[in-house]
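Note that this complex is displayed minus one protein chain, with the remaining chains in position.
The letters A, B and C name the chains in turn, as written, and every chain counts its residues from 1.
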Amino acid sequence: MHWELELVLYVFLVIAALVSLYVKDLLTAVVSLSVFSYVLAMLFVSMGAIDVGFTEAVVGAGVTGVLFVVMIYKTSRRSND
Amino acid sequence: MKTINYLSLVAVGLLLIYASLGLPYRGDSDALVNQDTSLIGTPVASSYYIQNAYKDANTPNIVTAILCDYRGFDTLGEEVVIFTAGIVCFLLLNRERKIEKKQR
Amino acid sequence: MKKSSDSPIILLLSRVISPYIMLFGLYVIFHGHYSPGGGFQGGTMLAASILLIRIAMEEKVYEMQFKKSFDIPLGALGVLIFFGVGLIAMLLGGNFLDHHFLPIDWLAPADVRFMGILFVEVGVGLAVMTILVAIYDNLLEDDDA
Partner (left out) sequence: MLDFIAGHYDYWFIILLLIIGLYGMIMKKNLVKKLIGMTIFQASIILFYISGAIKADATVPILTDSISNADTANYINPLPHALMLTAIVVGVATVGVAFAILIQLYNRYKTLNEQELIERMK
C-alpha cells in the first residue's frame, strides 16, 4: 500500500486501456491489452493479492493474447474506428 | 443518437461516483466485512478462515484452502463452466462435422 | 500454426524453453499449499508450454507432443476426478466434497484434508490445461476443408 506506486500504476492502466480502444490496427490493440493485463497484475500484487496477481499475469497477459492473435489471423486485421 | 450515448455514459459515471462516497475507507480494519463477529452475533466467514485454515487442513496458503476445501462446490461449478466453453468451441468450429455436412 | 516457422532461432529456443515452463507448472500445482499457486495457475502454465510448441512448429511435430484428439476427453477426466473425490466422500458417510471422510486411514485428520485438496488441484489443473489447448486447436481449424 504505497500510494505513490499505486497512483503511477493506475495512470498507466488508464493509458493502456485508452490506447487499446483508440488504435485502428487490431494487432496493436491486442498488444496494448496485454500491457494492460500485466500492469493490472502488478497492481494486484501491490494490493497483497499474490494469487490473483499470478493468475492474471499468466492468463491475461499470456493465453488471452495468444487466442486474440489467432482470432485476428483467421479474420481481418483492419478496423474502421 | 450519439449525444444520448455520451450523456448516458456521463450519467452512469456521476451516479457511481455519488455511490462511492458512502463506501468504507480504504484499508479500514474496522469495516463490517473485516470484523470477527457480525451484527447479529454469528462469526464472519473470512475471519473464521484465517483462524482455522491451518488447524483444519494443514495448509498455510489460506486462498488454496478456501478454494478447494471450504468452498469446493463453487470451484466445481466453475470448472464445469470451463468444460462447457471447450465443448461449445468444439461444436462450433470442428472440421469433421463440416466435412460430414458437406457430403450429405 | 499450420506451417513451421522460418527462423531457426525460434525453432531452437521454443524447443529449449518449453520443458522448463512445463516443469515450473508442475511445481506450481504440487507446491500450491505452501506458496502462491494452485490448480488454475499451474494448469495455465502447462497450457502455455504446449501452446509455445504449437505456435512454433508444424502440425506433424506437435501432434507427437500432445494429440489433438486427446484434449476434450482429458478435460472430461479432470472434471471427473474432482467430482469423484466429492462422490467418494459422500458414499462414505459425509457431505459432498467433505474431504475429511476420504479413505486414507493412516494419516491424521488434518492431513486427510490436505490430500483431498491435492487431488482436487490435480483435477482442476488437468481440466484447465486441456480446455485451453482445445480452444486454441478448434480456433485454428480450416474453414474450407
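Just so it is clear, contacts are C-beta pairs under 8 Å (C-beta built on N, C-alpha and C of every residue); 3 or more make two chains touch, one makes a residue touch a chain.
If you're wondering where the values come from, they're calculated on a predicted model, not measured in any experiment.
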Omitted chain - touching chains that are shown: A, B, C
Touch list for subunit B against the chain that is not drawn: 2, 5, 9, 12-13, 16-17, 20-21, 23, 25-29, 33-34, 36, 45-47, 49-51, 53-54, 60-63, 66-67, 71, 74-75, 78, 81-82, 85-86, 88-89, 92-93
Interface with the unshown chain - residue positions in subunit C: 34-36, 40, 44, 128, 131-132, 135, 138-139, 143
Positions on subunit A contacted by the hidden chain, ascending: 1, 3, 6-7, 10, 13-14, 17-18, 20-21, 26, 29-30, 33, 36-37, 40, 43-44, 47-52, 55-56, 59-60, 63-64, 67-68, 70-72, 74-76, 79-81
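Going forward, only the chains that are shown with their structure count from here on.
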Contacts with 2+ other chains: residues of subunit C: 36-38, 135, 139, 143
Residues within subunit A bordering two or more other chains: 51
Subunit B residues within the subunit C interface of the complex: 55-61, 63-65, 67-69, 72-73, 75-76, 79-80, 82-83, 85-87, 89-90, 92-95, 98-99
Contact set on subunit A toward subunit C in their complex: 50-51, 54-55, 58-59, 62-63, 66-67, 70-71, 73-74
Sites on subunit C touched by subunit B in the complex: 32-39, 71-72, 75-76, 78-79, 82-83, 86, 96-97, 99, 108, 110-111, 113-114, 116-117, 120-121, 123-124, 127-128, 130-131, 134-135, 138-139, 141-143, 145
